[in-house]
Every structure is written in structure tokens, then in C-alpha cells.
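As C-alpha cells, the structure follows; a few thoughts come after it.
In this view, the complex is presented without one of its protein chains, the others remaining in place.
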Amino acid sequence: MKLLRHLLRSPGFVVGALLLLATLLLAFLPPLLLELDTSRRVGLAYVPPTAGRWLGTDHLGLDMFALLVSGLRSSLYVGFLAGIVATVLGTLIGVYGGYKGGWIDDVLTACTNLFLVIPSLIVLILLSGSLQEGRSLTLIALFIGCTTWTWSARAVRAQAASLRSRDHVALARINGYGTLGIVCLHILPYLLSYLFMVFILQTASGILTESVISMLGLGPYDTVSLGNLLNQAIRNEALSDGAWWAFFPPMVLITVIAFALYVLNTSMEGVFNPRLRK
Amino acid sequence: MAAILEVDDLRLHYLTRLGKRVQAVDGVSFQLQPGEILGIAGESGCGKTTLVSGLMGLLMPPLHLTSGAVRIAGRDILRLPPAEVRRSVLGRDIAMIPQGALNSLNPTRKVRDLATDVILAHDEGADRRAIQDRLRERFTRIGLEADAVLNAYPVQLPAGMKQRVVIGISTLLNPRIVIADEPSSALDVSSQKAVIQLLFNLLDEGIVSSMVFITHELPLLRHVAGRIAVMYAGQIVEIGTTEQVIFDGRQPYTRALMGSMLSAEPGQKSRKPVAIEGAPPNLGEPISGCRFAVRCPVAQSDCAQREQVLREVAGRHVRCHHAR
Partner (left out) sequence: MPADTPCFEARNLTRAFGHGARRKVAVDDATFTIAEREIVSLVGQSGCGKSVLAKLLLRLEKPSSGELLYQGRPIAESGDPRAYWRHVQAVFQDPYAAFNQFFTIRAQLKACFRLFDQRPPEREMEDRIDQALLAVNLRPRELDGKYPFELSGGQMQRLLLARIFILRPRVLIADEPTSMVDACSRAGILEYLMKLKQELSMTIVFVTHDIGLAYYVSDRLFILHEGRIVEQGTPDDVTQRPTSPFTRQLLDDIPSVHRPWVTRA
């Protein structure tokens, strides 16, 4: 409760949370209230926004607002899934290495560093490029998660290594707990708030990465995502036709989500970290 | 001689989250003379740190002033606006070395930068070069290796050195009074000795004029303080010279406290320290009669009813109507 009060007092948190809430509402509310169809043509190509059709149409004459809402949902899905995969992988590897120390840690750290120097975006592009059909949203998210966990592994390892020498871990050991028990009961609880922040950052970077891949035309097959919309707009001369409604809204949305998540993260750091709290 | 610090029937209370009222300091009065070191001793939770917050004029929720005054050179700092306290009192009139100060240094900045900030905060126009010279001069004068220490990050320093750096930084503005809240309790005996030596240097060099030294180690106060006040449950129960309080305590609590300490004199092994049974009273509830009555080994039937006041016994002041 006290934590929540501290959080609510930090302007960054309030702004970030409100923005995030707004995007979530935008993603999930309209389909309940309006009839949105992303496959039916509703007019000519690139019809500008009107009172009834807020964002006009795209190059095929589909309703741009419907596309945007559904693209937002896909992007959020990819982001969260990638975030979860990256956080879980990074946490497992980071905590295990950090707690065990010794040669196990050395090997895991070496692996992490190896993955870190391989440019993950290029790997992703190659991976996506090599899969033509069947590039589903979930698969892309898994790809992203599996190539970006290195960052969280490094961050978590450092934390776990500092917890390892704490007295309560020593006490747990002489109480007869094995490695699994110690990690789950005596290390992870202390890392929860930190992991939550890692997860937020990983989600933001998942959303951004997906947009980049999709914009290059390597995104999910037959699904709309924000990056996909951008790709379509660029490929079909929305820029030269002055059809700003085709590329501007997805761009703004991507920026807003990423911004909201980053602000949330920094504001929480100020609250969770008592040193910075003041 | 006029007192440099005057505490007049000070009462402070905490208002807890659940609306409970904890009277942590309940009628404390004393005076601090120029050049004097006053020791304050007492069990954990007896209100020492709370008293310090009052002396510094740092009354922030949940801590509130009930009544009383703290006067520095005649000026009542508890009735100044907080901004004014921060600007003209803290660091200049009075400086504090907080309990647990070891971890109060920002770990990401060098000692040099931390110290420079303190000076700049009070004198924005100060010349940077002049500040560096001043820092080097000051650290050398109080017996620290200026160049090595100033260029280190706090984490690179051993605990004892870190504590001395905290003291060096807190006294940069030549405060007249320093309040040290258990400055050495977390250190090993050798570092503790170095910290005390540093505090003495500050006095001898005329950098500070008087000191209030808080600790639960009576043997330490024997060497540090000229006068000692013993606190129990938010009140002073005995105040007198060091000799009087340590070797000839008249208040039963003072004697029990002394008896619970041990010293390592050869041949003293047979003298067994005796723990004080029981726990101090809950300050969240009203207490009547002598606050020490339930634990007092020499309590008599009238003690639990009779309100105790400080009165003079054998040249010092004692809160116990049976003391002779």
C-alpha cells in the first residue's frame, strides 16, 4: 500500500500508467462497442478521414481505424509474449549463474556474452526471412524473446550474485535447502520488483523490434500489426500520396507505448530503489 | 557562561499510520556549554534518535512537536520555518552524524564531489579551485590522507574510513555543535578508536565547539563525555558528570545499565554482566508512576504510583524519589 502511494506520487508513473491504460482501452474497447471489420472494403483507396470513418481507408480501401485497433492488439501481444520469454529465459540463466558462481557462472556468462555480441536484429531478420509461410505472430514473438534475453540475464545475474553472499542465504543453506529451494524462496522474492522492471523494458523493446522487422516486410504473415501497417503504407506510396492517416497513427501508437513503458520503468526504479527514493 | 544549546522541557511524539500516538521524548531538558561534550546513553528505543531529530529542528511527519523549545544561541529553532532551518541552522549552527551514516553516501560519486556539493549548497558563488584547496587543507587538518580519500568512491573505503569521511563532510561548514548518533557502534574497536580521535581533533582544532555524543556503550562515554545524561523511556533519569554517573550512579536504572556492560580487565572475569530483566514500557500507552518500576530491583510499594521528577541528589539530578 505504501508502495502504491509512493508510486502514485511520482509523476512519471502516473503519466506512464495513464498512457498505457489509454492504449489498452484503444486496443480492447472499440471491438466491443463498434462493428469493426478488417477484411471488408468500405470504400476507395486512401479516402481521407471523415466524421464517420475516423481514419479513412488504406490502399485497399479497408477501414484504417479497424486495422489500427487490430494491429495494436497484435503488437501488444507480441510485445508481452516476447517480454515474458526474454524475462523468463534471462532470469533462469542469470539467477542460476549468479547464485551458483564458479565455473557454471563462467560458462553461462560466456554464453550470454556470446549472444550479446551477435547482433540480434540481423539474426531475427535472417530467421524471419528464411521462413516464408507460417510466420505467425506467436513465432515472431518467440524469436524476439529468444534473441533479446541476454540483456535481462546480465542484469539479473549481477543482482543474484550480490544476494548470494547475504546471510539469509547462508542460513537457508544450513537449514538444508537445495539450490532450487534457495533460488525460488530466498532469491527470487528479493528480485521480484526488479524482474517486473526488466519485464517492462523487455516488452517495450519487443514491440519496437517487431515493428522494425515488420516494417522491413518480414513480419507476421496474414496478420495485421502496427509494423505491418507501416510497411504496407510505405510500399503503397502513402507517403508520396500524402495519405498521412495511413502511417502517422501507427507510428504515434508505437512511440506512445514505448514511451509509456520506459517512463513506467524509470519511475518505478525511483520507488523500488530506496537509495533513490527521497 | 551562556549555554550554546538549551533544551527546555522538550516533548515529541509520533503519529503512526493507525492513528496511534507514541510519546517518544517526554520532557527532556538540558543545557550544553561551549567546549563541552555531553553523552547520552540508554537502551535501544528509549528515544535517543528522536531527541536528535528535535535538536536539529527536523520535525517531519510522523514526528511532531508536542511542546517545549530548543534554543541555539537564544533562537528557538523549532519555531522557525523549515526552509529557514535548512538555510541558516543546519550545517552551520548544528550538524548531525546520523545513525547508520555509513550507507548514507551516494555510491556513484567520488568523495571529492560529495564534499564540493556541500560547500556549493551553502555558497553558490564559491570558486571551484579554492574549494579544492579548502577540502585538501581540511581533510589533512583532521588527520585524513586528503588525496587518497578525496579521489575514492565511498564503496572503496573500509567502514571505519567511510565513517570518518562522513564526519569530515558533515563538519565542512564549521558547525558550532555536532550531534553524533552512535557514530562508532557499527565499527570494530580499532576503527571506533580512530573515529573518536577524529572527533577530538575537530574540537581541538576549534572546528566545532561542542558535541552531543549518543551511544549505548557506557565504557565509551567514560572517555568521551564530560557529562552524561541517561535516558529511559523518553525521559532523562540521571544527569551529572561522567565520574558521578559511571562510578557512582544513584538512579537504579543507571546502575543496572552499568552492571550489564562488561569490561575486559584481567581479573574481571569473575564479574559477570547482568542483563536487565524485562523490557522498557510501551511508549504508545500512558504510563503512570516510575517508568522503571516493573524492572527495578529496588522498587518499593509506592514506586508504581508516584510520579517521578528530576531532583538533585549528591550534586547531580536523579529521577527516583528513593535515591540518596
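Order of writing sets the labels: A and B. Residues in every chain begin at 1.
We take it that a contact is a pair of C-beta atoms (placed from the backbone, for glycine too) under 8 Å apart; a residue touches a chain by one contact, two chains touch by 3 or more.
Everything quoted here is computed from the prediction, not taken from an experiment.
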Inset, instruction - Using the definition of touch stated at the top, determine which of B:S191, B:S209, B:T254 or B:Q308 touches the missing chain. - result: B:S191
Legend entry - Per the touch definition above, residue among B:H216, B:R250 or B:H317 touching the missing chain: B:H216
Inset, instruction - Could you tell which one of B:A115, B:L150, B:A233 or B:L257 touches the chain left off the display? - result: B:L257
Legend entry - Among B:L80, B:L114 or B:I276, residue touching the chain not depicted: B:I276
Legend entry - Among A:L19, A:L121, A:L139 or A:A172, the residue in touch with the chain that has been omitted: A:A172
Inset, instruction - Considering the whole complex rather than only what is displayed, give the residues of chain B touching the chain that is not shown. - result: 43-45, 158-160, 186-193, 196-197, 200, 203-204, 216-220, 222-223, 246-247, 257, 260-266, 269, 273-276
Legend entry - Absent chain, residues of chain A that touch it: 166-168, 170-177, 185-186, 189-190
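What we mean here is this: only the chains that are shown with their structure count from here on.
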Inset, instruction - Please work out the Cα centroid separation of chain A and chain B, and write it as a whole number of Å. - result: 51
